[in-house]
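Worksheet: the structure to be examined is printed underneath.
The complex appears here without one of its protein chains, the remainder shown in place.
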Amino acid sequence: MPLTDEQLAEIDALRATPRQTLRAVSDGMENHLYKANAVLDHGFVRVIDYMGDDAAICQAARVSYGKGTKSVQNDEGLIRYLMRHWHSTPFEMCEVKLHVKLPVFVARQWIRHRTANVNEYSARYSILDREFYIPAPDQLAAQSTLNAQGRGELLTEAESARVLEILKTDAAQCYDHYQEMISEDGKQGLARELARMNLPANIYTQWYWKVDLHNLFHFLRLRADAHAQYEIRVYADCIAGLVADWVPFAYRAFEDYRMGGVTLSAQAVDCVRRMLKGETVTAENSGMSAREWREFEGVVG
Amino acid sequence: MPLTDEQLAEIDALRATPRQTLRAVSDGMENHLYKANAVLDHGFVRVIDYMGDDAAICQAARVSYGKGTKSVQNDEGLIRYLMRHWHSTPFEMCEVKLHVKLPVFVARQWIRHRTANVNEYSARYSILDREFYIPAPDQLAAQSTLNAQGRGELLTEAESARVLEILKTDAAQCYDHYQEMISEDGKQGLARELARMNLPANIYTQWYWKVDLHNLFHFLRLRADAHAQYEIRVYADCIAGLVADWVPFAYRAFEDYRMGGVTLSAQAVDCVRRMLKGETVTAENSGMSAREWREFEGVVG
Amino acid sequence: MPLTDEQLAEIDALRATPRQTLRAVSDGMENHLYKANAVLDHGFVRVIDYMGDDAAICQAARVSYGKGTKSVQNDEGLIRYLMRHWHSTPFEMCEVKLHVKLPVFVARQWIRHRTANVNEYSARYSILDREFYIPAPDQLAAQSTLNAQGRGELLTEAESARVLEILKTDAAQCYDHYQEMISEDGKQGLARELARMNLPANIYTQWYWKVDLHNLFHFLRLRADAHAQYEIRVYADCIAGLVADWVPFAYRAFEDYRMGGVTLSAQAVDCVRRMLKGETVTAENSGMSAREWREFEGVVG
Partner (left out) sequence: MPLTDEQLAEIDALRATPRQTLRAVSDGMENHLYKANAVLDHGFVRVIDYMGDDAAICQAARVSYGKGTKSVQNDEGLIRYLMRHWHSTPFEMCEVKLHVKLPVFVARQWIRHRTANVNEYSARYSILDREFYIPAPDQLAAQSTLNAQGRGELLTEAESARVLEILKTDAAQCYDHYQEMISEDGKQGLARELARMNLPANIYTQWYWKVDLHNLFHFLRLRADAHAQYEIRVYADCIAGLVADWVPFAYRAFEDYRMGGVTLSAQAVDCVRRMLKGETVTAENSGMSAREWREFEGVVG
């Protein structure tokens, strides 16, 4: 269980004191505020704050004095138009701030999304908790033979058990030594900024992460994708659910035009046209590489 | 008067409907929401939305589960420490969205601050209003003889009158022709994206501008500075007043360590030390250029 | 003709003095260095500097010690794979610096691409030249009836002549007055930072613009697109030609997967699949809006 009683009490306290505001309010998001959504074995995603809603996207697109809403139907149409035609700036007018607890190796992928604001728990200043990501057995897979940077078939039970044993033992030993090195009990105690170097990449860290909706969609498109590593994809999936409640029109447009959409190359467009005219198009006469053709077959079914 | 009755009614409507929220609320900022703060002859700054308050800065710096506040005194101390030691990321955790109406030549300086989100009124899509910035006579100054990119002494009354006459006449004529070119009254009417090229740089435009507090402070430091052009400085001054009400601790720290502070070069530090030891330091033995020495004298009084 | 003899001599001088370097060199780009490529009536694009080539993209993707090249064929395959799968960071490893002269209203669109470095000619410090963009008659079109922010049919000859007369007269008058206001001939002379406000948006400005290849491709995709305003599109087209000579593999991949490619929505993918199975899909049973269906028909031919 990721949170202590004290932490849960702090969250309850925050949810117990509604206040008045004149700002745009998203009821869907108010429901989520501060609550911890569990991800992986010790991680979570918490919404700390948000700015704007679907109407705010339209208000900014129209540079209007009031709400900017003409009608709910118009709003959805405008949002879909903006998404379809890559008018990204109105989506930047919404912002969300999350508190995320995640393994360090996931954090290292995540941080590559540069257009965001981050405050991470400092291991120079503070002592990290004894919490490590240990995969569930059904996530222990072999190196993929098709995709050089993914995973393939599941490990056998025996091999899986052996891997889990290693991960648990090494994590425990490294953390014991971490504690021992920083301990000032009868000795000087190594500086925290040095001792942390002994901790493996499955230890959990946490941060506040703030991002605008356009850049969040970009993050989701890459990280909720089937090619993303499972351990970051579950965070993206969790956040996608929160966004769907926050800005339902924008999220639906994102699903239709980005997540569920596909990009065809010039060659692929040409092949589709030829196929629709009745021509038999094959890998050989498609003008695509073998790998592209395989991807193309996945698209056209 | 910059706003129409309809626009004022829209603003009143927005202020008439408080709602409940669980988010951090800044009372100082709620007071300002949606209201138009007049700047120059036709411009304004309106707060449309905001995220966070002083406590949110501390909450992020501490990566905490609850409010992050230990005590009000601690919070101010932490904020001042963060500002003094250039820990900028916690200040990025606050965000503000403004609606600004401003002359085009001011917008052209403003937009150079890249870390912000902008939606500008589109002159391809819409017709610009007949509103031009005409300086007050006490702002009509000659080219500075000291600062190659600033203004110096005030124009004489006669020269000032002549300048104003030119600015008004040309603006009126260019706008008349703009209207004439786009008019579809008995003719095709030139496309708006073309006709706008006839409009001078003192015409007003407007945009939604969203920025985090750290980058806003950077904007204010450069644009509320005495060397900034008057016409952008008045916007920065207006915004500074809003920020002081929004995040009073952070704003005071900004005043003390940035706006009211100075940066001394290695040479200047050396001169201060020598002077404090009783040595007579002059332009000649200071190791500075003439211009630097003049600036240094301004600092040490 | 955009350049003076003195400027042309400066450019010749720069091209007359090759030097030795150990860096990656792109012969295609060396050919272009410093030369002015004419755009519109007084504008140009000049390559001032560049970093990297096709091989440098692969070198960074492989984080290699040497050139990173395994074979030319491998390099092109890798670049196409990176482009197809949105691995954008290796393309950021190439950089180009351009000197561009362009009308102010074009500059105002261009500057919205934030991930770039810019130094613009300062009208606070310097006096702008008397050079205005006056469209060729075949560019004078009416407001589009289909696209609210574009242009439609050409103006008649009479209407076109009248528009040109207006643009020329107003530009000339505004510039005369600009000169008169700043003139110190027997008077104080208005400060430049004020006088410039009288200049219309078709006056030319210039800047140094530096951008990485990934962000440049993004710029080209949006600005070389058929929906972009003609006056910025011609700049994008010019730059696209330079990039094709600089990094031919990357540019071809960009053409195939971005410029010549299309993004299909989830609904559109579904329609393609149904059509390929022999179903008759119409606007009505497509699940798309009328406008989307029209765009879709444009794709599938």
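As written, the chains take the letters A, B and C, and residue 1 is the first residue of each chain.
Going forward, contacts are C-beta pairs under 8 Å (C-beta built on N, C-alpha and C of every residue); 3 or more make two chains touch, one makes a residue touch a chain.
The shown structure was predicted, so the numbers you read here are calculated from the model rather than taken from an experiment.
Checked against the full complex, the one of C:Y50, C:Y133 or C:Y178 touching the unshown chain is C:Y50. The hidden chain makes contact, of the residues C:E76, C:E92 or C:D129, with C:E92. Of the candidate positions C:V63, C:L146 or C:A226, contact with the unshown chain belongs to C:V63. Against the chain not displayed here, chain A makes contact via residues 103-105, 108, 111-112, 114-115, 118, 122, 124-125, 133, 135, 139-144, 148-153, 155-156, 159, 163, 166-167, 170-171, 173-174, 177, 180-182, 184, 187-194, 196-202, 229. Think of the hidden chain as still there; on chain C it touches residues 3, 7, 10-11, 13-15, 17-25, 30, 33-34, 48-52, 56, 59-61, 63-67, 89-90, 92-93, 95, 97, 99, 117-121, 206-208, 210, 212. Where chain B meets the missing chain, the touching residues are 77, 80-81, 84-86, 89, 112, 222, 227, 255-257, 259-269, 272-273, 275-276, 289, 291-292, 295, 299-301.
Methods note: only the chains that are shown with their structure count from here on.
Over half of the residue numbers at the chain B-chain C interface are used by both copies of the sequence. Taking the mean of C-alpha positions as each chain's centre, the chain lying farthest from the centre of chain B is A. Mean C-alpha positions place chain A and chain C at a centre distance of 33 Å. Spacing of chain A relative to chain B, judged by their CA centroids, is 34 angstrom. Within chain C, the positions touching two or more other chains are listed as 112.
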